[in-house]
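Here the complex is missing one protein chain, while the rest keep their positions.
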Amino acid sequence: MEPAKTVHVNQQPIIQVKKRKKLTTDRWMSILFLIPSVILIAIFVYGFIGWTGYVSVSNWNTIVPDFSFAGMKNYLYLLNDFRFQADLRNTLAFTVLFIALVIILGMGLAILLDQKLVRGESIFRNIFFFPMALSFVVTGVVWQWILNPSTGINLFLKNFGIEPKWYTDTNILAGFEWGKIEFGLPVAIIAVVIAAVWQMTGFALAMYLAGLRGIPDDIREAARMDGCTEFQLYRKIIIPLLKPITVSVIIMMAHISLKIFDLIYAMTGPGANFVTDVPGVNMFETTFRGNYYANGAAIAIIMLLSVAIFIVPYLWSNRKGES
Amino acid sequence: MGISKIRRPLLYIVLILFSFFFLIPVYVMLVTSVKPLDEVNLADMWSLPSALDFSSYSEAFGKLAPNLLNSFYLVIPATIISALLGAMNGYVISKWKFKGSEIVFTGILFGMFIPYQSILIPLIQFLREMGLYNTITGLVFVHVVYGIPITTLMFRNFFANIPDEMIESAKMDGAGFLGIFRYMILPLSISGFVVVGIWQFTNIWNEFLFAATITQSDQQPIMVALQNLSGSQIVQWNVQMAGALIAALPTLLVYIFLGKYFVRGLLAGSVKG
C-alpha cells in the first residue's frame, strides 16, 4: 500500500520529505473514502452471493431454516423441472426477440432522426424516450390491459378479422419435444416482448443517436463523393462504425432481459402452462410463496451465472482497454 | 433534391406511425382514467369519455397517498447518500489511482449487473437481524448499497473529464486530498450530481423487487401498492390507470423538465471507454 505516486525529483530535499508525508496522508484519505463502499460491496454483493450459494446446496426447503448439506439436489431438481425448463426456453426466446427488436427499432429510428430532413426532431425524440422514465410495473399494468384478449387492442383488430390471444396463447411456434417441455417460441412471450420493446427502445435510440452524432460529416461526404448511395453508406460504413455501441446495447439489454421480473410479474405472471414464466418470477414465487428457499437460491445462482457469462468478459475487456 | 422531396414525407409517415405506437398506452391511460366506472367496459375502451370524471384520481390518490409518501421518504435519502458515496469513490478511482484501483473498480461495478435475486435471501435475513425488515429505513439502506456501483461508474466517468493537470497544479499549490475534493471537484460536479441524482431518483422510484420483498402493506413504496391495486376485489381499470399515472408522474415530470440530464445519465451509465 506504499504510495506509488512519483515525487518530483528536482525539488529540494526538505520539501520532498514534506511532500512525501503529505502524499501519505492523502493516500490514506483516499483509501478512507473508498473503504466504506468496498466493505459494503464485499459483504452485500460477494458475501451474500456466497451465502446464497450456500443456501442453494442446503435442505432449506421448509418454512424453518435447515442448513444441512444437500449437495446438488436442488440444482438437479431444477434441471428436471418442467417449470424451470420452460423458464429457460422463455428467457431465451424473450432475450433474442427483445434484443433484436430493440436494436432494429433503436438503430432504425436513430438513423431516421439523424437525417437532416426531419424538422421537429426533438418532439419525436421525446416521444420515443419517455417510456424509459416509467417503471416496468406501470408498463406491465398498462400493456396488460391493452393486450388483454377480451378488452384491449383486439377490439380494433376484430374489424380486420384477426383476434390474437396475446399472452393467453399457449401455443409454441416451431415447437419440438425437448426434455420435459416443448421447445420453441411461445406465442405469449411476444406480447411481453412488445411491452418491453416499447419501454426500452428509447435506450438504444439514445445510444445510437449519440453514436451517429459522433461520426464526422467528412466520412459521409467522402463516401458520397465516391459514389456511395445512401443505403450503401449506411450498410457499408455507418453501421459498422456503430459496432461498439451495438455491443454495449446488446450487453445492457441482455442483462436486463436475463434478470427480468417486474414487467412479467405485473403483466402476466407465470401464465398458463408457464408460457410467460421466467427465472426471476419463478425464484420469487418458489422462495417467498412456496418457502422452497434452497430451490429459490439455486434458481438465483443459475440466473447469476447466466448474467456473468455476458458481463464478466465485457467488464474484463473494458478494464484492459482502459489501463 | 428530387429524392428528398419524396423522402421527407415518407420519413414523416414512418416516424408518425411509430409515434402512435409509443403513444397508445398514454392515450389509453389518460382516456380511461378520466372515465366514470360505468363507461369503463370492454366495448368503450378506445372511445373518449362522455364527460370528464376525475373521481378515479381522487380514489386512486386516496388509496396510494401513504405509499406515495413512503416513496419520497425512500427515494430522497437513498439518492443523496448513494450519490455522495459514488462521488467519493469516483474521485478516488479517477484521480487517485493506486495499484489495483482498477480491479477494485471492476469489482464494484460487477455489483451493478447481478440479478438481485442472488442476494435476496441473505439480505432479508440480515435486515431482520438488524430490525430493519419491513421498514423504509431498511429499503433506503438497500438502495444505497446496491446503488454504489452505478453512481461510482457515473462519477468516475464524469471526473475523468476533469483534466489531471488541474489536480496536479492544485497539489503543487499545497492543496490536499480533501481540499481538492471540497473546493475543486465538488463545485465542478454540480451537473454530475444532477445527472446521477436524476438517474438514481428514477431507478429507485421505479424499483419493484426489493420493495416487494422487503416491505409490506403500509411500509410499501408506490410501485408495489400499484401492483396490489390490481389484486384487490374488482379491478377498476379507471382507478388503476389513474393510479398508474400518479405513480409515474414524479419520474415523468423529472423527465419532462430535466430530460437532457436523464439521457446523459443513461449514456454515462451504459458505455465506458
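Here are some notes:
Here the chain labels run A and B in written order, and each chain numbers its own residues starting at 1.
The definition used in the following text is that contacts are C-beta pairs under 8 Å (C-beta built on N, C-alpha and C of every residue); 3 or more make two chains touch, one makes a residue touch a chain.
Convention: contacts and distances are computed from a predicted model.
You can't see one chain of this complex, but its UniProt record names it "Probable sugar-binding periplasmic protein", from the set "Fluoride-specific ion channel FluC", "Xanthine dehydrogenase family protein", "histidine kinase" or "Probable sugar-binding periplasmic protein". Residue in contact with the omitted chain (choice from B:Leu30, B:Ile80, B:Leu132 or B:Ala160): B:Leu132.
Seen from subunit A, the chain kept out of the figure touches residues 1, 28, 31-32, 35-36, 39, 61-65, 82-83, 144, 148-150, 165, 167-168, 170, 268-275, 285-286, 288-292. Listed by residue number, the positions of subunit B touching the unshown chain are 73, 124, 128-137, 140-141, 213, 216-217, 219, 228, 231-235.
As a convention for this text, only the chains that are shown with their structure count from here on.
Residues of subunit A touching subunit B in their complex: 1, 3-4, 22, 25-27, 29-31, 33-34, 36-38, 40-41, 44-49, 51-52, 55, 105, 109, 112-113, 115, 117-118, 124, 126-139, 141-146, 150-153, 155-156, 198, 203, 206-207, 210, 244-245, 248, 252, 255, 258-259, 261-262, 265-266, 279-280, 283-284, 287-288, 293, 296-297, 299-301, 303-304, 307-308, 311-312, 315-316, 318-319, 321-323. Subunit B contributes residues 4, 7-8, 11-12, 14-15, 18-19, 21-25, 28-29, 32, 42-43, 45-46, 85, 88-89, 91-93, 96, 98-99, 102-111, 113-123, 126, 145-146, 148-149, 152, 176-178, 202, 205-209, 212-213, 223, 226-227, 230, 237, 240-241, 244, 247-248, 251-252, 254-255, 259, 262-263, 266-267, 270-273 to its touches with subunit A in the complex.
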